[in-house]
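Here the complex is missing a single protein chain, while all its other protein chains stay put.
Presenting subunit A:
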Amino acid sequence: MPGETSDCKDYFYLATLDKGCLPWSGQRGRPAHWEAVVAAKQRSARVMASSTGDQSQAVRNGLRTKVLTLHSMNPRVRQVEYAVRGPIVQRALELEQELRQGVKKPFTEVIRANIGDAQAMGQRPITFLRQVLALCVNPDLLTSPSFPHDAKKRAERILQACGGHSLGAYSVSSGIQLIREDVAQYIERRDGGIPADPNNVFLSTGASDAIVTVLKLLVAGEGHTRTGVLIPIPQYPLYSATLAELGAVQVDYYLDEERAWALDVSELHRALCQARGHCHPRALCVINPGNPTGQVQTRECIEAVIRFAFEERLFLLADEVYQDNVYAAGSQFHSFKKVLMEMGPPYAGQQELASFHSTSKGYMGECGFRGGYVEVVNMDAAVQQQMLKLMSVRLCPPVPGQALLDLVVSPPAPTDPSFAQFQAERQAVLAELAAKAKLTEQVFNEAPGISCNPVQGAMYSFPRVQLPPGAVERAQELGLAPDMFFCLRLLEETGICVVPGSGFGQREGTYHFRMTILPPLEKLRLLLEKLSRFHAKFTLEYS
């Protein structure tokens, strides 16, 4: 049973949440003293509001209310939640700060397994990518003998396509034409020769930017005709956050945890039928390979989804940023575009599709450069112009990110001097990821009370954890989701930062967390064991 010390800790969590972390927490029941705090705050806010009539008095008291308050702000922004960088990450930052200040903790470092940030976890950048980029950044280096010939050639080619031959000029809003052509060729190669048109490729500031842009175009109507968007549960919270911000209606379809998080079309039907009562469902988002769930869709499943989207008149959004991250034997990545085209008429010529990719994942893990693209298929030409216009307001995606994307989509060819090293580095990263995926699944499944589906792809495990009723009660007293309570305790006691399943969505009464598989193999092993031990201890403590 939780004793006095643990109550102190609980109070501490509350304090954490009180420190500007409220926006993320989907809080339900709150304890009595918490309510008191909130009520007191509201009272003082009312006092401040009523005093604004007498401006000079207010000013003398320094009590003037602000123009921009929680009450007056954009209500849609207030509703946005984004767990991957939510209160738990905020707390992790604070703990790191405390460790630096020499505060004693039961651990020596915070391990951020909350976000798919490979290089932050020690993955080395791919040499060739950085060589070319450095040459682009500082073209004086083009005369340096320490860079391979093919890297120089590539840098010159990119610079040639930039305004003033510099990464420092704006590009066209849809991205540098040459790079769009390279992306189109990459897609053609990837999809076994199915043609891709550079004019349908739009470069973006990471995939997130493109996803937001396409969703933004799709949102219209009011009340019963407001756009509904189907998203998987569990989902990557960019989707729920964007839909909240745009005031669109989120329509949940559940992935089947019992069948390795497979997508079931009858569940899509169920979700759609229920949604039709209160909104106008117009788009279907699919994440393949899955985030946070790591499943890789079969070709049959993709075909079924496309047929469903076609019959129900849904615009398809295929989030394929993990297309290079497939580990499980027997799993293979199939792009929606390819399957769509191979399905022939009427699908191929009519089904509207947007497919997203990024430089942040795969084997390169270049998150910081914010490179990405969207390919649109069967999109209305006039709408494409609208999309370009919308992008032009933000001028252009970061040009270094565009350059990096170019290298990702057209890596060295076998005859190039850099090929061998590039290939070796790439294989090493992917092979290690595959080993880590296997290890994670294995260790978690050995732990009682934790079950983990195979990590077929992507970069995360999303294990289900059993939480004892005592812990669930305690969490409810604190106004926290039970898995948030678990993750906060895990962070405080082990320094391991993972994201509670409630941030991604999960079936009522089940609890999960998302953990990246990115730490180096040996560190990951320790981390997994630590986590399993903590779970056992936690279970004991609250049962």
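Definition applied: contacts are C-beta pairs under 8 Å (C-beta built on N, C-alpha and C of every residue); 3 or more make two chains touch, one makes a residue touch a chain; residues count from 1.
Here, contacts and distances are computed from a predicted model.
As stated in its UniProt record, the chain not included in the shown complex is "alanine transaminase", which appears among "Protein TRANSPORT INHIBITOR RESPONSE 1", "VPS35 endosomal protein-sorting factor-like", "alanine transaminase" or "Protein O-mannosyl-transferase 2". The chain that is not drawn here is touched, among residues A:V249, A:C301 or A:C367, by A:C367.
Summary of contacts with the chain left out: across A:Q386, A:Q427 or A:Q442, the touching residue is A:Q386.
For subunit A, the residues touching the absent chain in the complete assembly are 20-24, 59, 62, 64, 66-70, 72-75, 77-78, 80-82, 84-86, 93, 115, 117-123, 125, 130-131, 133-134, 137-138, 140-141, 144, 146, 162-164, 166-173, 184, 188-197, 199-200, 205-206, 208-209, 212, 216-220, 237-238, 241-242, 245, 282-283, 313-315, 338, 341-342, 344-346, 348-350, 352, 360, 364-370, 377-386, 389-390, 392-401.
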